[in-house]
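Before any comments, here is the structure.
Here the complex is missing one protein chain, while the rest keep their positions.
Now for chain A:
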Amino acid sequence: MLENQSKELSENREDEITRQLCANGLFMKTTEVEAKLDEGNIQEAESSLREGLSLNSEEARALLGRLEYQRGNLEGALRLFEGIDLQAEIQRLQASAPPPEKPVTKKNRPREPQQQPVPQHAASLVLEAIYLKAKSLQKLGRTTEAARECKSVLDSVEKVFQQGISDAQVDTRLQETVSHAVELLPALFKDSGDYQEAISAYRRALLSQWNLDNDSCARIQKDFAVFLLHSGVEASPPSLASQVEGSYTPRNNLEEAILLLMILIKKFNSGKAKWDPSVIEHITFALSLCSQTSVVAKQLEEVMPGVFTRVERWNSLALCYSAAGQTSAAVNLLRKSLHKHEQPDDLVALLLAAKLCSEEPSLAAEGAGYAERGVKNAQGMDEHLKGVGLRMLGLCLGKQAKVPTSDFERSRLQSESLKALDGAIAFEHNNPDLIFELGVQYAEQRNLKAASRYAKEFIDATGGSVLKGWRFLALVLSAQQRFSEAEVVTDAALDETAKWDQGPLLRLKAKLKISQSNPTEAVETYRYLLALVQAQRKSFGPLRTLSQMEEDKVNEFEVWHGLAYLYSSLSHWNDVEVCRMWEGRKEFKPALAAFLDGLLLDESSVPCKVAVGALLCERGKEYQPTLPVARSLLSDALRIDPTNRKAWYYLGMVHKHDGRITDATDCFQAASMLEESDPIESFSTIL
């Protein structure tokens, strides 16, 4: 209202700020008072104010203090505030505090004609003075003292306004001081290193009635959440007094922080507080730590439109969903964001899409397309990602080669896959994952020498810390028919593995025993494995995450399968001891039942198809009608896995029983060629 006046009063002062003092409807320029203050004549400055603006001594000092504070003269401001006996003032206020039931008018502006109740005005004056004292101390680096002063502002407010502050009770200036103090106090405790006090100050700010506006409440909530997330100090749970029957009370820092951040996002979404982009980042961080990215996705989906561009939103959601294992949701989002009308060249999105597609044979061709685009776009600053693009291309092509297609197409894809992975290794020569994938690709193409070199390199590079590396080496060795070496590797791996993770290795070991014609030990190993798997099923609650075994847990059925297979083989070997164990029992039926169960569980399981086919074929000699079933099962298995030696062999047997000798010969030939390079479990079980 007085802007124009004050602007007219030009001054010679360097800072070009012209200030006026105003009270009781009177105005006064600050220049003369400032001069006195600069000379150190506080008394004179004070008395000229008292005369010029008809103020009492406390009021004059408080006003001078504020003037000094605003001029940045903090020491001076402190001297002035220390000259007021603030504690005495507060006690007077408390004494005159109105009884709670009597309403207090909120106006006390000088222009108001009514008589103001004393406490409002005086409280405002005194509390502001203490607050500015705290601010001055803070700026001088004396945070501990500042915190004490600031706390006394809030303590006084609580004493004077025993019922809490409500909108109708308080004038704006007093409210402003209170809001400032509520916000400042935890920050001061934090800076002074008094973390437990900081936590209770934050909770006091958020759980008591201070009549804060939405934005400052939101700021405090965010600051507290950040403090809880990152201070490294574990907060004790909120006091019982603040807990309401039936309402949720967080038990630890992360819970409390996530709760606050969720409340904040809800406030933003309902327009109750101003959008703060850092909040969504904080909650993304916190929930990612908890591996709850699907909850992040939910939060992102609720964010009001216009905050993120749609491509940004799709890409973030895709990251969330893929981290949560919801691959198809992620791929669908990436398809949208990589559409030619959106951002088809976004490198991270391309690479993520390629990776997700590389896991699924039916998507592999699409993935190869993304990977190629990724390679093309990895330029300039992003050139270092070219290797990643090539690696993904190799993986996608390798997966694509598994989809039923012509043999020619299959070998073309396989060699292109190798080429891409080889290209990638030029960029990332020390990426163990890539070394591993290259090894598997070589193994799939039966280049076992190269495969075993990469397998060893992978174990070296990872220090043997990755289980699949051990398994891979053992499989390669078994494919080279070096069973005893494979068993040595498996035993070494068992040594490096905790009990719960040993399943796949034991299964491997049992099979190696069989290959070495040692069925007794194989049965032993299987029994041990069975006990382990059953113990696991019983003792694993939802809280145990199996670090490396997520996808590759041995399921109980598999073990039965292995045992069934072993028994059915045993009917050929006339081992006396074992035969006594299974005396007189024809093991055909339980074995067949087990395999059929397996097929029901997983209808594309190649081993089950082959096994059922084999059993039916064995019996086929006496029982002709099952031969067509066996044939179709075996052909089906070969369509999925053309390198399955046993499938070729039994298909040959079926042809033989049916009298198609030429077909049978071809099949046996294929089987015998593969026999020389067949791993004990398919290589594709580990990638």
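In this text, a contact is a pair of C-beta atoms (placed from the backbone, for glycine too) under 8 Å apart; a residue touches a chain by one contact, two chains touch by 3 or more; residues count from 1.
The working rule: contacts and distances are computed from a predicted model.
A chain of this complex does not appear here, and its UniProt-recorded name among "Phospholipid-transporting ATPase", "Hyccin", "tRNA (adenine(58)-N(1))-methyltransferase non-catalytic subunit TRM6" or "Telomere length regulation protein TEL2 homolog" is "Hyccin".
One of A:Gly423, A:Gly464 or A:Pro642 touches the chain omitted from the figure, and that residue is A:Gly464. Check A:Thr284, A:Ser337, A:Gln400 or A:Thr643 against the missing chain and you find that the one touching it is A:Thr284.
In the complete complex, the residue from A:Gly52, A:Pro250 or A:Gly423 that touches the missing chain is A:Pro250. Residues of chain A in contact with the chain left out of this view: 2-3, 6, 17-23, 30, 53, 55, 59, 62-63, 66-67, 69-70, 110, 125, 131-132, 135, 176, 180, 183-184, 187, 190-191, 193, 195, 206-207, 216, 219, 221, 226-227, 229-234, 238, 242-244, 246-252, 254-255, 258-260, 262-263, 266, 277-278, 281-282, 284-285, 287-293, 295-296, 316, 319-320, 322-323, 348, 351-352, 355, 382-385, 387-388, 392, 428-433, 457, 460-467, 495-501, 542-545, 547-548.
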